[in-house]
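Sending over a structure as structure tokens; questions will come in a sec.
With one protein chain removed, the remaining protein chains of the complex are shown where they sit.
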Amino acid sequence: MFLRNCWYLAAWSDEIAAGDMLGRQIAGAFLLFVRDADGALAALPDQCPHRLVPLSMGKCASGIVECAYHGLRFAASGHCVTNPHGPVTSALHLRPWPCVERHSAVWVWLGEADADDGAIPDLGFIDRVPEEARVYGRLHSTADYRLMTDNIMDLTHADYLHASSLGGGINTRARAEAVQQGDGVTITWTASNDRLAPLHAGFLDSEDGRGDFLNIVTWMAPAVMRQRIAFALPGALESAPLDSMTCHVMTPETAGTTHYFFCHTSDGVTADPAIAPQVHDALVAAFAGEDAPMLEAQTRRIAGRDFWSLKPALLPSDKGAVMVRRLLDRMMAEENKGLEQ
Amino acid sequence: MFLRNCWYLAAWSDEIAAGDMLGRQIAGAFLLFVRDADGALAALPDQCPHRLVPLSMGKCASGIVECAYHGLRFAASGHCVTNPHGPVTSALHLRPWPCVERHSAVWVWLGEADADDGAIPDLGFIDRVPEEARVYGRLHSTADYRLMTDNIMDLTHADYLHASSLGGGINTRARAEAVQQGDGVTITWTASNDRLAPLHAGFLDSEDGRGDFLNIVTWMAPAVMRQRIAFALPGALESAPLDSMTCHVMTPETAGTTHYFFCHTSDGVTADPAIAPQVHDALVAAFAGEDAPMLEAQTRRIAGRDFWSLKPALLPSDKGAVMVRRLLDRMMAEENKGLEQ
Partner (left out) sequence: MFLRNCWYLAAWSDEIAAGDMLGRQIAGAFLLFVRDADGALAALPDQCPHRLVPLSMGKCASGIVECAYHGLRFAASGHCVTNPHGPVTSALHLRPWPCVERHSAVWVWLGEADADDGAIPDLGFIDRVPEEARVYGRLHSTADYRLMTDNIMDLTHADYLHASSLGGGINTRARAEAVQQGDGVTITWTASNDRLAPLHAGFLDSEDGRGDFLNIVTWMAPAVMRQRIAFALPGALESAPLDSMTCHVMTPETAGTTHYFFCHTSDGVTADPAIAPQVHDALVAAFAGEDAPMLEAQTRRIAGRDFWSLKPALLPSDKGAVMVRRLLDRMMAEENKGLEQ
């Protein structure tokens, strides 16, 4: 169901203020993210070892968490620092998970293997843009995270599901190439002197709406996708492209629900950060109004059954999505094999 | 749970306009009813073979269904007629179910055996009445369809559950006779010079509310019941009856939910179709306000367990309902035996 030995993007850094905490379920585990007064972050189980209640129902001051039920207190290290009812024993300590902040996001490692922060997916494009020019957020969905990954890995759906904005046919007409590189998968769509999607055509000073188009999506385990879109008047893709970078991170909450973290940056928003809220709302509207109902209906129809057991008819456009599924399945199988030994 | 080799009433014909479609779950199966521009109707799986999403979320123009997700198009025949992403392969065709329109209703066959449209339950009484004099509709219920059948097959419940309209005791006092004829069951209630139900007495010019009464219900698999009610002043049942025909069709949606299709015709409504809306509202109110709460509570109490395993105490008035349950159980057992071989 879930890969364990990997980094999950669990929150945007600014969701947790200094000294405060945030409870969130990630890949089935109830986690508590605690930031101490100095800003250092830790990931703890969101469960009091005493009575198993959510620590996130309590309070947090200067990074010290107090359980609302019987007043036990825990430091961000996981150590129980106060037990009003007796001695602090080792049974009262919480075992922290490896947790790293990078690219303005909180990453947590849920596996048994050693956590290597070199394996954190590269979302460095975020760091290269001033904060006010980042269009980011989190959306919650009652869809399977793997279906949400499939959705990004086959962007031909934009021609139909987002016909009036990102569609019109260019995604389907574009030449697509999918390749696996190590533990990642990259799919590239290219089109030359073609009718651009309505939203893109609107940005260019073109009478016939034609242009060159480039769309590259790189998937990294478990469900992190980094996307570059560039388009320009015919022949100008090298010299004068309108360029954007977006990440789509599908962090599973449970088997059938997902946290969707997105961050969009573009030359346009960097030049005029005042438009960031409009771009944010447009991205949210596209997902909530167009993708989410479809992905949630698909999740209900599959109803927890194995996707392949339902024998879906594969199309050439599924190549990237299938490559990702096969790779993820293999990673999970290897992990389970390791656990059995 | 469900009989497969039988005709299910899935919709009233006028629920699907020319060129349009209707998604509906029948006996656990997700079906899509598509009417082409010429009016011909087909029953397809309501699931795109590509990504398993409901086709009913898409659009339908002139009987061509377009999947909202990736734009595949299907004709009413089930053939994929457009695949924007590659060749049309046989894996993309939808396998239609046998589907026939008769008695202003849509019938679908979900079984493996050959569909014989001679086996469609006879609701010819509908055809013999002008459209404006038919009082019909569909109600949704969270009750087991077999409990809904039991309810019609033992109309003594009207004396208690519908005491102020169809009750008062005559159904219980009436002489009842249940017989199995081939694959059907007929139960007949008769009473002479008895106190009629309040609703019936109101129609007659009688001072003491007495009259003769005839009520015949015929069950046909899987859950189609045709009912004739006639009543008259004492001795006038042959010469001057007030007569009505009604069908009660309990089409299972899932194991615990049911589409209840009804169509009521009577001499009274035929003579004055303007009263049809009032009659409609009275029928809906009786079911929704009196039957449904009881049948839904009964379904919750049984909670998916086998009815007989709960050892209900049978009464003489259950004779028709029990005959039907035994027959349906036998039909399903035979069908399952066939599947095992």
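Residue numbering begins at 1 within each chain, and the chains themselves are lettered A and B in the order written.
The definition used in the following text is that contacts are C-beta pairs under 8 Å (C-beta built on N, C-alpha and C of every residue); 3 or more make two chains touch, one makes a residue touch a chain.
Keep in mind the model is a prediction, meaning the values are calculated, not measured.
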Hidden partner chain, touching residue among A:I16, A:L31, A:L44 or A:C67: A:C67
Residue of A:F30, A:F203 or A:F307 touching the missing chain in the full complex: A:F30
Of B:S141, B:T156, B:T251 or B:T265, the residue in touch with the unshown chain: B:T156
Residue numbers in chain A that touch the chain omitted from display: 30, 47, 49-54, 57, 66-71, 83-86, 89, 91-92
Where the missing chain touches chain B, by residue: 150, 154, 156-157, 159-161, 169, 172, 293-294, 297-298, 301-302, 310, 312-318
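Note that in this section only the chains that are shown with their structure count from here on.
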Whole-Å gap between the CA centroids of chain A and chain B: 48
